[in-house]
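Below is a structure I'd like to ask you about.
Let's turn to chain A:
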Amino acid sequence: MLDQTSFVVDGLMVEGPDGARLCASVCDGCGTVYFPRPVSCRNPECSSKALQDRLLEGRGTLYSFTIQRYQPPALFRIDNWAPYALGLVELPEGIRVMGMLSGFDLDTIRIGERVKLVSECLFTDPERGRVMTYKFAPDISGRAPR
Partner candidate 1 sequence: MSKKPLAPAIEGWFTLDQEPRLIGSQCCACGTYFFPKQSRYCKNPDCDSTEFREVPLSRTGRVWSYTNACYQPPAPFVAADPFEPYTIAAVTLEQEQMTVLGQVVTGVAVADLKVGMEMELVLEPLHETEEDIKMTWKWRPLANQGGQH
Partner candidate 2 sequence: MKPVYVLGVGAHPWGKWPQKPQVTLALDALRAAFADAGLGWQQVEGLVAASSRFEGGMGWGLHANEIVQTVSEQGIPCINVGGACAAGAIAVQTAWAMIASGQHEAVAVVGAERMPKGFIPRPPGSQDDIGDSDYLRWVAMGATNPAYWALEAQRRFHEFGTTPETLALAAVLMRNNAAGNPYARYREPLTVAEVLASPMVSDPLHLLQICPVSDGAAALLLGSERFLDRVARDPVQVAGCAVGSGQFGDPARRIPTIANNVLPGVAHTSEVVGAVQRALGMAGIGPGDVDILEMADNSAWHLLAWPELFGIVEPGQSDWMLAHGRYARDGDLALNPGGGFLSFGEATTAQAVLQVCELTWQLRGEAEGRQVSGAKVGLSAVLGLGANGGSVVLKR
């Protein structure tokens, strides 16, 4: 089972040939993009409320961040616990998404840095194999989306 991978929550993300993508929705009526996928469009100006699935590439800029210095309580599972960075990322779709940061030196993170979505193993479980979550890593490829 250990060569198997799963995501930490069903419906959160997918892993395709081009890398990780966030499972989002877009409203046909007002164009608002939602993550995670909501039950309904929440825009009070919108009467359509018809949602379509959309995958987000997850390239954006770091809007804010913090360092999680204490291990969060039981629902959170992680192998080899160590303080980690948690970021708030501004995506071009008009949405800000929280997520763990990867590949940053905790002492030199700066607001405004360009980041991209990656998928990383949080912990390994005998039943679920390698359990993955999404993270944001420095985007060294520049700004052009693939």
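The working rule: a contact is a pair of C-beta atoms (placed from the backbone, for glycine too) under 8 Å apart; a residue touches a chain by one contact, two chains touch by 3 or more; residues count from 1.
Picked so that all candidates are chains of the complex that A comes from, given by their letters.
Note that the coordinates shown come from a computational prediction; the quantities given were computed from them, not determined experimentally.
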Check your understanding: With reference to the defined contact criterion, which of 1 or 2 touches chain A in this complex?
Key -> 2
**Study point:** In the complex with candidate 2, residue positions of chain A that touch it
**Key:** 8-12, 32-37, 39, 42-45, 63-73, 75-78, 84, 86, 88, 90, 94-100, 111-112, 133-134
